[in-house]
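Quick one: the structure is below, and I'll ask about it shortly.
For this depiction, one protein chain was excluded, whereas all remaining protein chains were kept in their positions.
Take a look at chain A:
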């Protein structure tokens, strides 16, 4: 498998649906792998036509979650690391940003209602508020705190050419909610092939705790691991953190159908390494490490 590091520049606000509290829709503060997979697959199909839908679904599936980076200069952008998730004293962090601080600086909300077309008044019970991640810091507009989104993608050898034709600098993809109304534009800013040296897994791939085939990579000395990917829950694995129920939906109908669902250990949680073989038996699919079956 060949790995690429993708860096997207955020051009528009993005809303990644998370929890819904009454009329308020919260956003996630990272881009889950399956969301990025969906956006890439959708854009890919829009450039070649939807007739190849089943084959295209496989193309981008070995993809990590995407995490933000606040600074990314053009020259040394490829060396930039994103803000990886972690927990500290029970609070969720992205890099050194506690979730609250990140939201304070980069997240805003809009309140909106639907309009009754005949009366041109607001429609009853349609008030809603949703959060979105801004492309730049709202605290200090003079500083150049532009958000970038960084992640890895692995391609099987037989699809590399096809993928390279599509993934070009300045490619625009549209991610998350309300993409029809000025939300969600990301622009491919940097694309680096991560070359292996002497047959070893590239260092950058190891940094994401992955080996060349997209399985979990563990250093010999490690006795714990902070998760950058969701990890399929099982009783064989000890961890500290949170468990989340993740479901992938087929959104082609009004009541989305669950395609698959399961419990996963949340990103940022700490896995206690007991049996390396059990852990290494997990492979990356759309931001989730899933046990080989």
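The criterion applied here is as follows: a residue touches a chain if its C-beta (ideal position, glycine included) is under 8 Å from a C-beta of that chain, and two chains touch if they have at least 3 such contacts; residues count from 1.
The criterion applied here is as follows: contacts and distances are computed from a predicted model.
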Record-based protein name (UniProt) of the chain missing from this complex, from "ABC transporter permease", "CRISPR subtype III-B-associated RAMP protein Cmr4", "Carboxypeptidase regulatory-like domain-containing protein" or "Pyruvate dehydrogenase E1 component alpha subunit": "CRISPR subtype III-B-associated RAMP protein Cmr4"
Residue in contact with the excluded chain [from A:78, A:113 or A:201]: A:113
Options A:70, A:171, A:205 or A:218, residue touching the unrepresented chain: A:171
Residues belonging to chain A that touch the chain removed from view: 12-13, 45-53, 108, 110-118, 120, 123, 126-127, 134-138, 141-142, 165-166, 168, 171, 174, 178-183, 251-256
